[in-house]
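Every protein chain of the complex appears in place save one, which is left out.
Showing chain A:
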Amino acid sequence: MDKASGDRVAPAADETPRLTRAIDGRLLGGVAAGLARHLGVDPVVVRLAFMALSVGGIGIAVYVALFFFVPTEEAEREDDPAARAADGRRKGRDISQLVAYVGLAAGLGFLFLLFGGVFDPLLWFVVFGTLGAVILWQQANPGQRDEWMTSTVGRGKGLMRAGAGVLLVVVGVIGFLVFQEQLQNARAGLTFAFTLLAGVALIVAPWIVGLVRERDAERRERIRNAERAELAAHIHDSVLHTLTLIQRRAEDPREVQRLARVQERALRSWLYQRPADAETTVSPALERVAAEVEEEHGIPIEVVCVGDCPVDDGLHAMLRSAREAMVNASKYAGTDTISVFGEVEPEEVLVFVRDRGAGFDLDAIPEDRMGVRGSILGRMDRHGGSARIRTAPGEGTEVQLRMPRIPQM
């Protein structure tokens, strides 16, 4: 039962949630689930606590009082369909868990009737034995076992649990026998049983090891197949699609080139990009900007980036300026390739946008041309950076952008 409700803990909120009666994941009145959410503990703990308190009757009283005085949780998740969908399977009451608690309560009651109190050591040995058995049975649950086996840490934990389970069962059984004064009689039987068990273990162990190995191999194969399927799907979705488009547009070389470049970029980023946060650091952001401009204007842009850092306001402005510079180069330079180089240094970030195209006379640009003055020079100035444009007719153009870095907290 531990496992069944392990994933029922309310989503970790930043502050303590208000005490409400839960609708999601309730078993009876939602008191225990709500309280657990409020306290930030597993509902199972609260439920067991209620059960223990109920021995003296207090638990029941508290439960009833809470049931009447605590409001039910508002249906505030109504407007969040995603969260609802995710929680869909947790809706309503989990009958099997309810049955487990009822069974537990009945069992406890039966034990008390049988042994007449909490202090009879016999009771405790029975409890030990049962606890150990439960742990061992849990190990046998395939889903749980898989979870434990996936990491080495988990494996160690699994072994520890199994060890604890075996220990508890042994203590429980032997203790029970000792207190029943049956141990003397049972010794011969025990020896026999242990010998038999050892023999069986010897016979079965290799077979079990083989099974485990086989299962590991199977799992690896499964993962490999999944990867292969993903690759196939990706190639099908993007590459084949593009190839079809290219065949259809064969008479338009510009479009063919554009399609090929777009696909190349997509494939490259899929194959080689380290899974960095695509939008939050300079290097991928610069590459994305270049890809957009390239797609719009059809001139290949080669981006090289050294170092990386998070994008702040100033760097955001810098990226927009770089974009403007790339657009200008694409439109006016008349060249077949543009180089972009970004470098993140400890104190500043530099971006160079360079073409070997027509170039122009900087002084001859009319004041009202917003492109260069407003979008590049002005924007960099406003954000505390600087821009320099080096160009002359026939010599190509290089826009140099420089933005100081704000020290990270």
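Everything that follows uses one rule, which is that a residue touches a chain if its C-beta (ideal position, glycine included) is under 8 Å from a C-beta of that chain, and two chains touch if they have at least 3 such contacts; residues count from 1.
Keep this in mind: contacts and distances are computed from a predicted model.
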Chain excluded from display, named as in UniProt, from "Cell division protein FtsX", "Sulfonate ABC transporter ATP-binding protein", "Two component transcriptional regulator, LuxR family" or "Malonate decarboxylase acyl carrier protein": "Two component transcriptional regulator, LuxR family"
Touching the absent chain when the full complex is considered, from A:Gly307, A:Gly334 or A:Gly384: A:Gly307
Absent-chain contact - pick from A:Arg323, A:Arg354 or A:Arg379: A:Arg354
Listed residues A:His241, A:Arg268 or A:Lys331, member touching the removed chain: A:Arg268
Positions on chain A where the hidden chain makes contact: 268, 271-272, 300, 302, 304-307, 339, 341, 343, 352, 354, 356, 398
